[in-house]
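What follows is a single structure, written as structure tokens, with notes after it.
One protein chain omitted, others in place.
Take a look at chain A:
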């Protein structure tokens, strides 16, 4: 089979359907959203074509700045915590026998595919007064009476790290599974303790992977929408919540679209950085 450039309609035909679907149902909606962000809002819930930047100017308000910096800070905290726990965990995971590895992977995939709604419900139950973990503490005599731990910042953080953890492990998994075991063995033969070998050989060797994963998890956490509403207080609402609120409940599509465009730019810049960090290691 010679691989050459396709010629004529017949050879191009297979790509027509996917190309059409992706252009009509992704490129056009996406472009439309960008267009709506400069449209003028008409009182009564609609908008008309225009070229105004008032929606973007609203970013300069203290309220928006607060939401934005909270969202970014929260996502950064979640990313650092998730990678900090997931990296040593994945490092151990890839060394397990194949069967045990597969059982862990199925378990992690199941958690990963849980809806944010279900994670939110599960954690608010776990942290509630009536059905929560504090009942266990009372039974063990560690606490006088059960209490509610949610909504709170801690509850939100726990829920987000819980949601991000399987994602982090699965992003780290290929890099760690392909790690050359000889490097570490060499370090061990030369007398390093396992812990020392981990910190002096494995971690520096995968520095770029760690950076790239942290950025990917950051973008992932930035998208959280339901957990802030279910586990946090209104002051913990993120940009995603604000966008939906403007689009659906305030019927202000132009402003929602402008915020979404902003979120796209931030995310794309970060994903670009992550790819760059990941690539350097591959060529190195």
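Here is the rule we go by: a residue touches a chain if its C-beta (ideal position, glycine included) is under 8 Å from a C-beta of that chain, and two chains touch if they have at least 3 such contacts; residues count from 1.
Following the convention adopted for this analysis, contacts and distances are computed from a predicted model.
Colleague: What is the protein name, per UniProt, of the chain that does not appear here: "NADH-quinone oxidoreductase subunit N", "2-oxoisovalerate dehydrogenase subunit alpha", "Hydrogenase expression protein HypE" or "ABC transporter permease subunit"?
Modeller: UniProt lists the chain left out of the view as "ABC transporter permease subunit".
Colleague: Check each of A:19, A:52, A:183 or A:276 against the chain that is not shown and name the one that touches it.
Modeller: Answering carefully, the residue with contact to the hidden chain is A:19.
Colleague: Pick out which of A:5, A:62, A:144 or A:190 touches the chain that's been left out of the picture.
Modeller: A:5
Colleague: Hey, which of A:73, A:154 or A:174 is the one touching the hidden chain?
Modeller: Here the residue in touch with the unshown chain is A:174.
Colleague: Which positions on chain A touch the chain that was left off?
Modeller: 1, 3-6, 11, 14-15, 17-19, 21-23, 25-30, 32-33, 36, 85, 88-89, 92, 94, 98, 101-102, 105-111, 113-126, 128, 130-133, 135, 162, 165-166, 170, 173-174, 177-178, 194-195, 219, 222-223, 225-226, 230, 240, 243-244, 247-248, 253, 256-257, 260, 263-264, 267-268, 271
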